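The complex appears here minus one protein chain, its other protein chains still in place.
Letters A, B and C mark the chains in the order given here, with residues in each chain numbered from 1 onward.
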Amino acid sequence: MESIPFGLAALVTLFSALRVVRSPNLVHAALWLGLALLGTAALFAVLGASFLAGVQVLLYIGGVMTLTLVGIMITRRHDGLNVPAESIGHVRAGVVSVALFAVLAWAISATPGLDAAPLGPDATTQDIGHALVGTHVLAFEVVSMLLLAAMLGAIVIARRKDPAPHAVTHLHVPATAVREAAE
Amino acid sequence: MGYFNDTAKALRTTMVNAFREPVTQEFPLVIRPRAERFRASFALPDDEHGEVACIGCLACERICPSRVIKMKSGGKKDSPVTGKKRAYIDEFVLDLSACIGCELCVQVCNSDAIVMVRQPEVPAFAREDLVLDMEKLRANAKLKTASWGTGTRLQEMQEPPKAEKPAVAKASPATETAPAPAPAKETV
Amino acid sequence: MNELVHGALYGTLIATAILSTIAMGIWFERKFAGRMQQRLGPTIVGPAGLLQPFADIIKLLQKEDIVPRDADRGLFDLAPILAVVCSLGVAAVIPFSPSIIASDLDVGVLWVLGIGGLMVIPTFAAGWGSNNKFALLGAMRAIAQSVSYGVPLVLAVLVPVVLSGSLSISGIVAWQAQHHWFAVWPIVPGLPAFVIFFLAMLAESNRIPFDIPEAESELVAGITTEYTGAKFTLFYMAEYVHTLVGSALGAALFFGGWDGPFAPGLHWMVLKTLTLFVLIYWVRWSLLRFRADQLMRLCWTWLTPIGVALLLVSAAWVTFGGTN
Partner (left out) sequence: MTARHLPLVDEGALPYEHPLYETLLSIPGLSVVTAPLDALLTWGTKNALWVFPMATSCCGIELMAAAASRVDLDRMGTIIRATPRQGDVMVVAGTITVKMAPRVKLLWDQMPEPKWCIAMGSCAISGDFYRDLYPVVPGVDTFMPVDVYIPGCPPNPEALMHGLLRLQEKIGLRREGKLTQAEYRPGLLDLTKPRVGRLGDVTRDAGLSDAQLEDVSDMTRRDLAEESSEIVPRAEPVREAIASSSQEIEALLRDDFGVTEFPKDAAPLVSRGDHRRLAHRLRALGYAQLIYVVATHFPAKKTDPERFEVAYALRSIGRKSTVVAWRVALAADETIASIVGVFAGADWQEREQFDLVGVRFEGHPDLRRILLPADWSGHPLRKDYAADTAHPPWR
């Protein structure tokens, strides 16, 4: 009974993930990515991790998606957004994907405690909170420092002055005009 | 800080307005009072004998800047009412669709035979409906209120003061001291 | 299974109630705007113009459906539906009384923020899919705007979360019913947080003074420039639904939701929601539009730091000051 919503969500996620890769239109790809992320959130919700689902929607769709769209809007010409979707190395990519899948599957199946009873659906939020600032506080802080460093780095890169600043072009006067005016 | 003050002021203004009496006049039910000289359409009034006053002198047709007036003179006939000989018109057409309401036709009419009326024509479904023929113009004279301006009034109003010119020219102030009365403005 | 039936029943009821309220909301707005400009507003269609929104909708549904030749057909058609879905979706977790709630999610606040944040996607899809420069400019502005107002919105909403210690909206309301409304006490993080929330919500539902994506005097009709008839109706409705649901959210998070003396909870919730709704329209017909950069400056240099400070204050309140 529970596997039907799960399967549906998984199908939607897979299909839209495929469209993200195959879509020739960058904007379409971005929007399909949104659906794929939403599908992931639905998977979380189906599995009872409603906090993760909420965070997924909030951060990935609300934040990452929006930033992706901003990126597309401010960097691309808007009249022709088509990019070639054909990948150059199907075979190599396929091999890498299969290998990755194998490794992940092995790692998951080898994890001990898979047979344990699932966590109750209630109180996940509080548990996560306690886990984050209690048990795993060190890891949490390390990740925070990493993110802080990344953010600082991004700011430094973004604010770096261009070595050759552009002249104010609209006031530019050709030398001949000046000479003519002075005569 | 200024922005907050202005925001508060704007909010107060609109809220105060919301409880004021609206200034709207509900048009089809209430007609806003029209000014005395408001003019929207035309009429061909009758003279004192009940005949159409226009004698077909073509003055209005000639002065019209948009050339919207066309008339056909009917020649001189004996009047059936007074028995005297006078000129008549056969046809008088005024195309309201290109009229600019400048009132020049009224102003040049010496017999006050064309006046403007204060009630507008009904917006038409076809351009032809805006062409006023004699029938419609005479009906307008009966149904609608004439505007203040008639040919004689407008001419009188715009004439230069009569007494002063001869007084200056003759240079004999003794004979004509009394200045002419100012042109009558409001006689209605 | 029982929960599912409950959710479906109440969800349908709430959606119907909201949709019929916005019909009256449109009428009310036009009357109210008229009075604020010393006009009468609709008077001719129906008694006191009450039937005006219905005439509008009947007319709009009869209009020809035009899709521009070079438009992105899929996105163009999808956008208005998504807009309505997203704006109605927020209502799912708002408690209208202790029992009237479509789905009492444990993480209701996250749901509200997430679905509310999704509103940018239909806006973008409409703007980009129309293949119209005004619509595209509107979409770009909408995205830039959503990046700016999102942060203060989240910070403001976190204040009641921290104060009540619950992520579920009905939990927050229940906490307020036992203690104080957050807009009243503790007043320092509560009331300023409500102001920030209100401003961010105006920006999220594209209402004046932050209707930058629609800016009629600059962008013709913004993202809806190319929309006709039925699809425009959906956008038009989504806008009002969003405003109404936002008001309900504000009432629930900061004004104690269904809490109130003498009358049953639903009455209080409706009263509070409609008060905020009227407030939004009062602001809409009184103020001028911000420029995009002014909005961004406001959000980043004022609302975000203040929001962070308020969050710290409320954390300190919980830690040191006790709960009442």
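Assume a contact is a pair of C-beta atoms (placed from the backbone, for glycine too) under 8 Å apart; a residue touches a chain by one contact, two chains touch by 3 or more.
Bear in mind the structure is a predicted one, so any value in this text is a computation, not a measurement.
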With the full complex in mind, choose from B:49, B:77 or B:127 the residue touching the hidden chain.
B:127
From C:24, C:58 or C:316, residue that would touch the chain that is not displayed
C:58
Quick one: say which of B:44, B:99 or B:117 touches the chain that got left out.
B:99
With the full complex in mind, choose from C:15, C:45 or C:78 the residue touching the hidden chain.
C:45
Please output the residues of chain C touching the missing chain, sorted low to high.
30, 34, 37-45, 49, 51-52, 54-66, 216, 220-221, 224-229, 232
Could you pull out which residues of chain B are in touch with the chain that's been left out?
22-28, 31-32, 40-41, 65-68, 70, 93, 95-101, 120-131, 133
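By our rule, only the chains that are shown with their structure count from here on.
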Taking the mean of the CA coordinates per chain, how far is chain A from chain C in Å?
27
Express in whole angstrom the distance between the two chain centres, defined as the mean CA positions of chain B and chain C.
56
Averaged-CA centre spacing for the pair chain B and chain A, given as whole angstrom:
75
For a test of understanding, state which residues of chain A touch chain C in their complex under the given definition.
27-28, 31, 34, 41, 50-51, 53-55, 57-58, 61-63, 65-67, 69-70, 73-74, 78, 122, 124-125
Going by the contact rule set out above, which residues of chain C touch chain B in the complex?
32, 34-40, 43, 282-283, 285-287
Would you mind writing out the residues of chain B in touch with chain C in their complex?
7, 10-11, 13-15, 17-24, 26
